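Only one protein chain is missing from this complex, and each of the others stays in its spot.
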Amino acid sequence: MPKSLEHTPIRQRDALLQLALPVITLGMFVGFGLVEPAMLSAANVANVLKQGALFFFLAAAQLVALITRGFDLSVGACVSLVSVVASMAMTTVTVAAGPIAGVAAGIATGLLVGAVIGAINGALVAYGKINPFVATLATMSIFGGLSTTISGGFPIFDLPRTFTFAFNEAWWLFLPAPVTMAVLVGMALHFVLSSTAPGRVLYLLGDSPAAAHAAGLRVRLHLCLAYVASGLLAALGGLLMTAQIGSGEPNLGTNLVLGSIAAAVVGGASLRGGKGTVLAPALGSLLVIGLSVGMNLLQINGQLQPVVIGAILILGAAFDLLRARTR
Amino acid sequence: MTSLALFRGRTAVPLGLVAGLPLMLVAACVLTALYEPRFLRAANLMNVLRNASFLSVISAGQMMVMIVGGFDISVGAVVALTSVGTATALVFLAGWGLSGIGLLVLGCLAGLVPALLVGLCNGLLVSVGRISPFMVTIGTMSIASGLAAHFTGGSPIYGLPPFFLETLGNGRLAGVPGVVFFAAAVVLALWYLQCQSRGGRYFNAVGGNEKAARQTGIDTRTYICAAYVISALLAGLTGILLTARVGSGEATLGANLMLQSISVAVIAGVSLKGGVGKVQNIVLSSLFLSVLSNAMSLARIDSKYHVIVFGVVVLIAVWAEARGTRAEGSDA
Partner (left out) sequence: MMPVLSLDTTLPCEPGSQGKAARPLLQLDGICKSFGGFQALTDVTFDLRPGEVHVLFGENGAGKSTLIQILCGVQKFDSGRYELFGQDIAGLSPAEARRRGISVVFQEFSLIPEMTVEENLYLGHELTRAGRLDKSEMRTRVRVVLDRLGFDLSPAARVSGLRRAQQQMVEIAKALLLECRVLVLDEPTASLTDHEAGQLLAMVEQLRGEGLGIIYVSHRMAEIDRLADRITVLRDGRHIATLPRERASHGELVELMTGRTFEKFYPEIRRDPGPVRLRIEGLSLPRGLAKNVSFEVRGGEVLGLAGLAGCGKSEVIRAAFGLEKSSGGKIEIGGRRLYHHGPREAIAAGICYLPSDRSREGLAMHQSIGANATMAALDVPKFSRRGFGLRLKAERAFTSEIVDRLKIRTPDLDATPDQLSGGNKQKVMIARGMSRDFDIYLFDEPTVGVDVQAKLQIYDVIKALAESGKAVVVASSELAEVLHLSHRLLVMREGRIVGLLEGAEATEDAVLSLFFDKRAAKEERGIR
């Protein structure tokens, strides 16, 4: 902590820390832009926004779990399984009843799968009292395995054009479809977290489960609901990523778990629970995706990117600790 | 006397599945043998034993970290990094004209250096930096696997000295794979640490009640840090042995070992809250999982199903532990 901050009042100091991330994110974009002007081209910015939007869903899923002082390591497996199952439903129904019904069926099954995975996680954590880390580690293994077995390990092709067009290529409300979706979902999530009773309960129980229980709140129910919400958000992300790739991929989410945690924590969610707004996954995913795209543009070896993400993770956690200490 | 006291003196703690672990192991062996007599062939049994050895070594390290109340997510990546590091060092040193035992020892020691660094990094960030072990090790995992992939550039490192492959990879003593002896040595050393030395108790004390341990004058930071270093070094050893077995330095080696090591530890009754864990149970648990996996292979169950089964087994194990501690808590 720089000395100069020591004498500022709590509020101001908090505000400074709040501002740090947007400034760093912006600085990163400007920095890359100075070295490589292509970074700030309209096409690239649209690309970053689109990738960031897809990533936002997973980071948001992680945020909801983090608020309850939990984890959701199964978001990646959820994305994979949703991608496979939704694609299978979509192709089957499309053959039988046309593309519109197919897309609807695919989306419905995808969301259902996400909700079921979330409910299983939630039941294990809230009612089974199993440590969320191990519970979701195990379900990650189970659902990841399911997605490879169901698909036989091969991608599922022949998705209806309607689907890939509407959810990837099309522009909704002057923005690429995934970005519009992310903004809408982000706003809805923000409303739920900040202005509804269930959202408030998540923060309270994440901060102190005993106090929430003594205040008559339904701790276990809400904990379970948090994981359902997390599963649904991951499912949405999985559907959009499937639309982007154009096929159902059994390994779609495998490498996204780490990044999702990194983005949420760097953005300001706390591992100690009870903290973080929608801004956390939003800014966090912009930072992580921006770095990744920028490094690609600078032709930095793709294999070094995990090294950067790992460093961000540790720095984010250290930053989180700093925030807790300065309070 | 003392070794007997280990088993006799202590009151049993309800630790879920652990009490039934030997029984489950025997049952798994008997059922598999009945279903598929090929299970009992010497070659197959040696195979099971070899797998269990790899698992035991890496899970023993995981156990030490869990005893001090943490997790080590980076073990798998350390295996990969060590594999790449050892292979590079061996090829490099062989190029200098070194050979025989000297090459072997120097190459392996050089290969362990990155593991040691990762371990120290984990340990210091957790114990001194007070950062969540989960975040630290997930971060170092990302860094270590990224570095391993970067150094290989995506293709395995071939051309390892034949002596290395013959001794560490395929070496046998009295018909038993050399790996088994390495594992036995590690297990014995940890058993000695846990049951016969002061230090072993301090690891448990730090994980059981850190504040009380500090008040007693135990340097809790040292023990937390040491646990991560031990874990990384054992992961490194696993990496070297696996490299010798596979015959090349690979950046994808050990991808499943993180999950498996945590599974083994959880099934062995190592508490997620810290303070509890015995290396003997790690051995039993590793054997159990290896038999289970072998049985599924013999039954021609697709390897894709194995992860699912492991996930379910882990869930049952933690669930049993959660129930056990709750029952204990309610009548305390």
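We just call them A and B in the order they show up, numbering each chain from 1.
Methods note: a residue touches a chain if its C-beta (ideal position, glycine included) is under 8 Å from a C-beta of that chain, and two chains touch if they have at least 3 such contacts.
This one's a predicted model, so the numbers in the text were calculated from it and none came from an experiment.
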Response to the item:
Sole touch to the unshown chain from B:201, B:245 or B:323: residue B:201
Worksheet item: Just one of B:97, B:175 or B:217 touches the chain that is missing; which is it?
Response: B:217
Worksheet item: Which listed residue (B:161, B:177, B:254 or B:275) would be found touching the missing chain in the intact complex?
Response: B:275
Practice prompt. Write the list of chain B residues that the hidden chain touches.
Written response: 1-2, 5, 9-11, 13, 195-198, 201-202, 204-205, 208-209, 211-218, 271, 275-276, 328, 332
Response to the item:
Interface residues of chain A toward the undisplayed chain are 9-11, 195-198, 200-201, 203-204, 207-208, 210-218, 274-275, 327
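Heads up, the rule we're going with is that only the chains that are shown with their structure count from here on.
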Practice prompt. Provide the C-alpha centroid distance between chain A and chain B, rounded to the nearest whole angstrom.
Written response: 31
Worksheet item: chain B touches which residues of chain A in the complex?
Response: 71, 124, 128-131, 133-135, 137-142, 144-146, 148-149, 153, 258, 261, 265, 271, 301, 303-314, 316-318, 321
Worksheet item: Okay, in this complex, where on chain B does chain A touch?
Response: 71, 125, 129-132, 134-136, 138-147, 149-150, 153-154, 259, 262, 266, 272, 302, 304-308, 310-312, 314-315, 318-319, 322, 326
